[in-house]
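Every protein chain but one is kept in place in this view of the complex.
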Amino acid sequence: MTAPRNGFHAARWNEPLIQDLSEPGARGLLPGAVEPAIRAGAGDALARVPAHVRRAAPPALPEVTQHRVVRHFTRLAQMTMGFDVTTDMMGTCTMKYSPKVHEHIVRAARLADVHPGQDPETLQGVLAILYRFNRMMCAIAGMDEFTFQPASGAQGIYTNACLIRAYHAARGELGRRDEIITTAFSHPADAATPHVAGFKVITLMPGPQGYPELAALEAAVSPRTAGLMLTNPEDTGQYNPAIRAFVERVHAVGGLCAYDQANGNPLLGIARAGDAGFDLCQFNLHKTFSAPHGAIGLGCAAVGVKEPLRRFLPRPVVTLDGTRYGLDDDRPDAIERIRAFLGNVPTVVKAYAWVMSLGTEGLRAVAETAVLNNNYLLANIRRIKGVAIPWPENTAPKLEQVRYSWEPLHNDTGVTTMEIEQRMVDYGVQHYMPSHVPVLVPQPFTIEPGESLTIEEMDHMIATLRAIAAEAYEEPEVVHHAPHHASVARVDDGIANDPATWAFTHRALAKKRAAWSKPRSAAAKRHAGY
Amino acid sequence: MPPRVGVVVNPIAGLGGRVGLKGTDGVEVVARALALGAVPRAGARMAEALAALRARRRDVAIVSGDDAHDPVGGTNAADTIVAARVLAEAGVDLLLFAGGDGTARDILTAVGDRVPVLGVPAGVKMHSAVFAASPRAAADLAAAFFAGDAALAELEVMDLDEEAYRAGRVSARLYGFVRGPYRRDLVQGVKVGGVAGETAALDGLAAEVASRLGPGTPAILGPGTTMRAVAEALGAAKTLLGVDLVRDGRVIAVDAAEADLLRALATAEDARLIVAPIGGQGHILGRGNQQVSSEVIRRVGLDRLIVAATPAKLASLHHQALRVDTGDSGLDRALAGYRRVVTGRGAEAVCRVVA
Partner (left out) sequence: MAAFEHPYVPNASAGPRRRLLDALGIADVEALYAAIPADLRVKGVLDLPAPLPAEQDLRRHVAELIEQNRGAGDLLIFRGAGCWPHHVPALCDEITGRGEFLTAYAGGTYSDHGKNQAVFEFQSLIGALVGLDVVTPPTYDAAGAANSALRAACRVTGRSGIVVPALMNPDRLEQMRGFVRPTAQPRAVRQDPATGQLDLADLEAKLGPDVGAVFLEQPGFLGTIETQGAAIAERVHAAGAMLVVGVDPLSLGVLAAPSDWGADFVTGDIQPLGIHMHAGGGCAGFIATRDEARLVAELPTTLISAAPAEGGGVGFAWSTPERTSYDTRHEATDYYGTTQWLWGIGAAVYLSLLGPKGLAELGEVIMQRSLYAARAVARVPGVRVPHLDRPFFKEFVVTFDKPGATVTAINRALLAHGIVGGHDVSRLWSGGPAMLMCVTETHDRAAIDRLAAALAEVLS
């Protein structure tokens, strides 16, 4: 049996803050001087700025040598558990291998040092990739047109909400259609973004099988329904087989249906949003399509629509006129731009390269393997003492992830899912994702293995969870007080949540650090303005 | 300062359950339970909780209230009340008690909302929201409270009428509220602030409900903190435990009984009935608000019922359905199914209701 990684200790450099490394006079980079001709021609350009508008004192940036800056950030990198370093099965995040060749491709000067406003004649490569990938995404999703402008899944879902708003506004129905229906186990953005776009939000709670029943939707739909926005499978990994009936019911009252494919990895080549009748959808290119998660960025959502909604897609839209690609900026019905320019172009290039590497057979292999891996984990994790699987009556296989529960373990030992999460780091694996809100599963943890990992790596994760569960029963103190081998000792995060002590910048820290040592009562924190 | 935990154990709690008696209230029941071979277990449950708490917080100081009890003879509610009062006056930071709903009622009587209270489950009946799921879960919650990771909330103390219960009838009453540590189920880094954020959520919910009541509409408001917030949004001050009738920002019937409600409804065609889930089991009708009888509900009309609950309250039920138990099975069936629940400003959830 595979053993957990005992004896691990993360790098712990105790690296000071960069501003505390400052040595007066040290230079990291020289901006250089202008040529004498320019000095002569321009004179003292700064003197033209009135004194009161000029910066009086230089900003409190550090003065550090270039080599020390290299070391500093390299050490910080070493204290970060990226997917390149270790196993990360955070549920709902679709962690997977981001091919290195993509990084080398996008560093090309003719991509990196290109201005988005250049004449399309000089952007033919970028536009070709955007255009071709648009057609590829249409094939993958069963849609008619995509935009890649949104810079994250949440922004993609927001784009869906804006498109729904524009559609009803164009029909003069926006005023009386003000409700968006979502589900409790859809991504929080499926509820948050329609709210930001001005809609009321109706959340369907799960039924006995763990996903909402059609009867729940029945209680929600009305002539006020503007649309349905959901994930399927939901965060539980459970696929709602009545999805087409959901779509039909919403269409029957005049609403639109948006399929958030945040959990779309198991469906590539298997089932398409368009075939289920959805009018809109969105995919996370930085997750499902292998572009790296970038330490929480650079995201990109591919937002796809059916023909009737094409005219609402934000400008510019890439066009192909025979052999040359262009940008259509004249779109009178379009929703307002969602993000500057063309979005996160390098992320699209990486997604394009990934699909080009795998092809249709490969995408299906990705989906099937992600599902196979997940069910292998499920079969093993469910045997760990203290684990429960919610909705045991639902015996359908889970797709790409599972929301598990440590409730039995918590009731037996008092150990919480958050403590186990922190203990995982001691074994040299990235911790799991507990749950999105609302937390309907007690002591939840959500694991999504993806398709990139080997059986040995999965066995290692299983062994790690089993070892920690055993610790919870046998020596819970070890888990309570974890982590012990991380890059930093235990942190009092209450400090980070109290307005009197939180510090979001070095300058705030300088003022507030003294307050860290003052005793804080729970009452003081509670009434702190939050 | 090390936190001080006051401990009260009702040694006879739970005696009845092990031997098939429904509850342990009353001297005769204790005697019967012991005669049937019941072994007191509340002490062991408390010991388990304290050991687990010590494992997290070595500095915790434990102040015992056990001396007030005699596990075999003469144990009664008065002992629990005396012990709890002594500890409250001693200024403990948290009163940890082991028992069931009966014990929780005694604690309520003794300390009200003067000291934070947390229940170690050891009874037969545990409908009150003050109980943790297990002794070790109680230890976890207590530790979180001392660490500032759990705030205080008003938690329901409920109990069944044991005579009726043993006779096969369920009749739960809401006896009041204690203040106890409360924590939203933890997700990444959610801290105490999330709980205070609950106030804003409640305000939004109350405003939404209030906006649905037209001028002149009488509203029957059920018990609890959610309905108190709704009353405030309507400009009225309602009783926490009672069912009140409010119209145009004025309370026109305080702590109304069924007869009062029926009388008021006789002249009001357009009344609304507004209720929130009570306790940890999600009852919206029939437990804790029996004044709102089946006849009252029918008189108001099912389509004029508004259910309201904050998202956190719904989440605390985990994925359980809402429940109705009006004593009128036909009405219960009519209420069952899926129902919209107001959860905030411009926000609703669709919840399953089961009889």
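Which chain is which? They are A and B, in the order written, and residues in each are numbered from 1.
Keep this in mind: contacts are C-beta pairs under 8 Å (C-beta built on N, C-alpha and C of every residue); 3 or more make two chains touch, one makes a residue touch a chain.
Note that the structure is a prediction, hence the values are computed from the model and not measured.
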Residue among A:Glu173, A:Glu248, A:Glu368 or A:Glu477 touching the omitted chain: A:Glu368
Touch with the omitted chain, as defined above, among A:Gly7, A:Gly32 or A:Gly175: A:Gly32
Subunit B, residues in touch with the chain not shown (by the definition above): 187-191, 193-194, 197, 200-201, 204, 311, 344, 346-347
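Assume only the chains that are shown with their structure count from here on.
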Where subunit A and subunit B are represented by their mean Cα positions, the distance between them in whole Å: 38
Of all residues in subunit B, those that touch subunit A in their complex: 1, 52, 55-56, 133-137, 139-140, 145-149, 151-152, 184-189, 191-193, 195-197, 311-312, 314-315, 318-319, 337-340, 343, 346-352
Residue ranges of subunit A in contact with subunit B within the complex: 184, 195, 199-208, 210, 212-213, 215-220, 390-391, 407, 410-418, 433-444, 476-477, 480, 493-494, 497, 519-522, 525-528, 530
